[in-house]
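Missing here: one protein chain of the complex. Every other protein chain is in place.
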Amino acid sequence: MSTATQPHQATPSDETSVQRTRPKVSLKSTIVYALAALVTLLAWVLDTPADARTTFQFGSSGDLFRIPNVPVPALGFLVVLLVVMLAATAFSFWRYRERRPLPAWVHVVVGASFVLAFLTFVGAGRSTVIPMVSLLAGALALSVPLVFGAMSGVICERSGIINIAIEGQLLFGAFAGAVAASAAGSGYVGLIAAPIAGGLVGAGLAWFAVTFRVNQIIVGVVLNTLIIGLTGFLFSTVLSDNKALWNTRMPLPRIRIPLLADIPVIGPVLFNQTILVYLMYALVIGLQIMLFRSRWGLRTRAVGEHPKAADTVGIKVNVRRVWNTILGGAIAGLGGAFFTVGSGLAFGREMSAGQGYIALAAMILGKWNPWGAVMAALLFGFSKNLGNVLSTIGSGVPSELLLMLPYVITILAVAGFVGRVRPPAAEGVPYTKS
Amino acid sequence: MKLELQGITKVFGSLVANDHIDLVVEPGEIHALLGENGAGKSTLMNVLYGLYDPDDGQILLDGAPATFKGPGDAVAAGIGMVHQHFMLVPVFTVAESVALGYEPTGAAGVLKLDEARRRVTEISDRFGFHVDPDARIEDLPVGVQQRVEIIKALSRDAKVLILDEPTAVLTPQETDELIGIMRELKEAGTSIVFITHKLREVRAIADRITVIRRGKVVGEASPSSTETELASLMVGRSVSLTVDKTPAQPGEASFEVDGLSVIAANGTVLVDDISFDVRAGEILCVAGVQGNGQTELAEVILGIEEADAGSIRLGGEPILGKGVKERLRSGIGFVPEDRSTDGVVSSFSIAENLVLDLYDTAPFARGVSMSPATVAANAEQRTEEFDVRYTSVHDPISTLSGGNAQKVVLAREMSRPLRLLVASQPTRGLDVGSIEFVHKRVVEERDRGTPVIIVSTELDEVLGLADRIAVMYRGRIVGIVDAVDEHGTRVNRDVLGLMMAGVPLEDAQQQAAEHHSVLGAADLDGDGVPDHLQRPAGEPTGEHRHTSAPATTEEHP
Partner (left out) sequence: MTEEKRPDAGEEQSVAATPPGETGEGQGPTLREQERPSVLYQIMSGSALMSVLAVVLALLIGGLLIAFANEDTREASTYFFARPLDTLAAGWTAMTDAYVAMFRGSVFDWQAGSFAGMVKPLTESMVFAVPLILAGLGIAVGFRAGLFNIGAQGQIIVGAIVAAWLGFAFDLPVVIHLLVAILGGLIGGAVWGGIPGVLKARFGANEVIVTIMLNYIAVYLISYMLKLPSFNPGRTGQRSPAVSPDATYPLLVPQWLWPDNGFRLHWGFVVAILATVFVWWLMERSTVGFQIRAVGANPAAARTAGMSVGRITVITMVVAGALAGLAATGQVLGTERSLTAGVAASFGFDAITVALLGRSRPWGTFFAGLLFGALKAGGFLMQSLTATPIDIVLVVQSLIVLFIAAPPLVRTVFRLPDPDRRRRPRRTASTTQEATA
């Protein structure tokens, strides 16, 4: 290695007392950035006519004061973005040579530039505008169940239970939410039934994983199949026999928060939502604090990292795991309500459509932290929505390929392109005393 | 607090781990529980700590019966335990670790970490531990982690402190410091139950000794008994405490390591520019406290760890860059440190485990097709040769005892013609009989002219087996010494101990000449010379190497 000449980082006074360290750095980020810049140059910059313009729309109908559409010269803007990406590439290479880690904001800058470059290219020379507000609002809407699911994953996995059953919890939550809301005639009743249903699935997972020590991945996968079958069965029998009673649309009203909702662009996106979305904000913030700053969080993490250590200080490992799994299930169930009452839809067969698995991926991508998981969920929501929006605008890129994007990103992410992650040490391992 | 155990019985399946054990610990005494690996010491203590439900018997505290449903009850009753494998969450800070289970909290269950920190600092100051409450556990040396465990127990007002094999991970000097701490605690009125299989330590510290064998109390002994007496009580027959071997007849240096370095992914230098060689027909012991790079050194020789710099040559031929399989086939025998993780596949049969590395060679396989009959025949032969006790070679190896499983590993690794034998902790966790057997086979292999590398943290094993000793500390070799020098004198135990704490050879020799450590002194009467009265003046101080340079650990007022 070329680092042999590097001076040791150890304190000069006493060489023997400190273990030397030589940080290992990698060129991964640099390579990814360079690829992004290359794609921008070859596929987009060279393919954009010099006089084309792209129009970004930042306003929405309900705004207090209208924001005009912003037309930008496409080629010029693309070149600016390209320069930003190249600068980031150079910066990351310099950090590599200096053997220093790269700050996280660089990833964000490169990612945002890349997305903007793509949008600019797509909108170049077209009469249609790029609707930024609906792009973001749609992204948030698609992220909501993902965020709930990912929070469920964080709680379960932090306490040592792998929750593959998020999918089933979402679906059962959606089902129970719709049925209860329809029967009671109020969307809010759905918000009570959904977490109970999700909690039941969580309880099932905990029961098999803790009591019978069945492999947690197996239980999760099988529970998902069970819920798909069960909800599908009831949908085609009971629900369709009497649709008016059991499966009528029962939307939650939107609650507009004064002032905050008037902030341009993000105001209408974030603060004109149903109570379910506001619950999500509270959940994320609350979980982030509770997990790292409360007795519950400390014990939960101890149980997930080193259950025996927790046991020796009198913490009931399995009891805590069971309750946390039920809690996680309830949270995912609540998130499932977004598919039905949260979006004003009736229940449909398999309507969670694999979002639970994406939520799981978001949690891993977010390194088992609530905040990181939210970011990852938003990323998935955004790229999915981008695919939807662009296929309606008609971008020339097949929508299937765009819709694949979140999944490709996830694969790259778990393959370590976003840095090594460390799951809770005792994840998936049943705890027994002897 | 007076602690009594009466008739404690604990049964696992058909195994009686504890058979009506009686034990009385008087207030303020250091009571040693001595027994071989597998004698049932830890089971007994886990019963006392509420981790296991006893099948029979009762626990009395100050004469009143107590039942513990879980460790929480035991802790509430004033019993603290420092487990052999620390019960600390690696990603927690010291303050969090101490608080866990007994968290000071404010509104809504939010932690008051300041209070937890204060608690740590207070106890740490009282005993001179110098533990930083905000340090992360995984960043701390094991010696300091052990102090965190003691702080944990003390912060819950432990009246009886159980120490389970506390010295296994410590240098002799750290052990001295621990002994100092134990004496301080005893002064303060805490009773201590000290679990060990190391005779030397028992004699140095204990006020009373209870010996258990195969789950039964076989007797009490006084600390003034000789090691030979204790050993025969512990094992149930007279045992020789030394390894039987003739002086080595070393040949050419056939295994050479030069400038070898291994760097972990997080940048820690695990093996730091190491050079040494091993000659044919000699045993080189790599001594050192667990976690100073010996494991990685052994793994890099086999090739499961990658070298970042340097070279390794076997018979003049460089082997770095070759795969594990190639190295095994070129004549390296490897006995891994952790038998159950790296040595055997526990769900595989004994026969399959015996061909784990040769499964695809003749006669066990023709092409890609294996021959179960030959595999079984091979197993019958090897188990016979290595005296493995089993029911059927088709039984999973998990049905064997630790000693027999280790024999299977040895049988496998020594069944090929070897050009180098590397054995990491070859006797860890074994009973005395198996230890003797393993040592005998290792010496036989040496006498066949094979260079042998033994990695061991047990100083007794090192002193018994080695022809030369390389001491490792923080990834480096502090020095290499001959086990017996040209004048025929054995290397001093204290010198090795100091080297294990990073003191260079010359300094170590000088310091060792000035002071004898507690255990070093205790060693002397291993020969039957009753000189424990000449114990060095002054107790070891509570200093430790976390904050002070290692060379100053032996300073006395």
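Read from first to last, the chains carry the letters A and B; within each, the first residue is number 1.
As a working rule, contacts are C-beta pairs under 8 Å (C-beta built on N, C-alpha and C of every residue); 3 or more make two chains touch, one makes a residue touch a chain.
The shown structure was predicted, so the numbers you read here are calculated from the model rather than taken from an experiment.
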Notebook entry, point to check: Among the chains included here, which ones are touched by the excluded chain in the whole complex?
Noted result: A, B
Note to self: One chain isn't shown here. Among A:F58, A:W371 or A:Y407, which residue touches it?
What the structure shows: A:Y407
Note to self: Contact with the hidden chain only, please: which subunit B residues?
What the structure shows: 12-15, 17, 37-40, 42-43, 46, 84-85, 90, 138, 164-165, 214, 264-266, 268, 270, 291, 293, 296, 302, 304, 323-329, 334, 336, 340-349, 352, 356-357, 359-360, 365, 368-370, 372, 391-392, 394-396, 398-403, 429-431
Item checked: Residues belonging to subunit A that touch the chain removed from view -> 164, 208, 211-212, 214-219, 221-223, 225-226, 228-230, 232-238, 241, 354, 357, 360-361, 364, 398, 400-401, 403-404, 407-408, 410-411, 414-416, 422-423, 425-430, 434
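Everything below uses one rule, namely that only the chains that are shown with their structure count from here on.
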Checklist line | Approximate Å spacing (C-alpha centroids) for the pair subunit A, subunit B | finding: 45
Checklist line | Interface residues, subunit B side, partner subunit A - complex | finding: 12, 49, 51-52, 70-73, 75-76, 81, 83, 86-92, 96, 99-103, 105, 108-111, 152, 263-269, 272, 308-309, 473-476, 478, 502, 545, 549-550
Notebook entry, point to check: How about subunit A: which of its residues touch subunit B in the complex?
Noted result: 1, 4, 14, 16-24, 289-290, 293-296, 298-299, 301-302, 305-306, 308-316, 420, 425, 433-434
